[in-house]
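Working notes for the structure below.
All protein chains but one are shown in place.
Coming up: chain A.
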Amino acid sequence: MSIPGAEQLHDVRLHVNGSVHEVQVPARRLLSDALRHDCGLTGTHVGCEHGVCGACTILVDGRPVRSCLMLAVSAVDAEITTVEGLTEDDGSLSPVQQAFSDCHGLQCGFCTPGFLTTITAGLADNPDPSEEEAREMIAGNLCRCTGYQNIVKSVLRAAELGKGDE
């Protein structure tokens, strides 16, 4: 680098929720920060930044992934879905979002984006989970408020709504 202290920026094309975002970021920009600060998609929340809490969970090619453990520069080939991308095309709530609303699946809502993305992918894999499977589905995400009871209910309700939709 010619200017001491100046950091090289990379031109990165991110595919998020069906749109293309051209961003310029240093290699060390975490994907979670790129989504929030460079793309303006602040639905993805950041808690621990070391993979433990799950608040930053997004879908990468349909699979849940911690966005705080990916670099934005390495997301070039990926199709990304954030919580903003979960709503239906007509703007109405997705079954999982509707279920959280119906069942009071959140209190402060900080953990919610990570739960919504995780459960959306979980139900795509297993559309009719038992209560135990519903618990297993959310086991990697932390919530400080709800005691999880209503989140488990929301998973089961979302499965019902999902079936009703078809």
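In the analysis below, a residue touches a chain if its C-beta (ideal position, glycine included) is under 8 Å from a C-beta of that chain, and two chains touch if they have at least 3 such contacts; residues count from 1.
Here is the rule we use: contacts and distances are computed from a predicted model.
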| item | value |
| --- | --- |
| Chain left out of the displayed complex - its UniProt protein name, from "Xanthine dehydrogenase family protein subunit M", "Homoserine O-succinyltransferase", "Probable tRNA sulfurtransferase" or "Tryptophan synthase beta chain" | "Xanthine dehydrogenase family protein subunit M" |
| Which of A:41, A:73 or A:159 contacts the chain that the document leaves out | A:73 |
| Hidden-chain contact residue, picked from the options A:23, A:41, A:65 or A:96 | A:65 |
| Touching residue (missing chain; options A:13, A:28 or A:104) | A:28 |
| Contact footprint on chain A, counting only the chain that is left out | 7-8, 10, 26-28, 30, 33, 49-51, 54, 57, 60, 63-66, 68-71, 73-74, 76-77, 118, 139-140 |
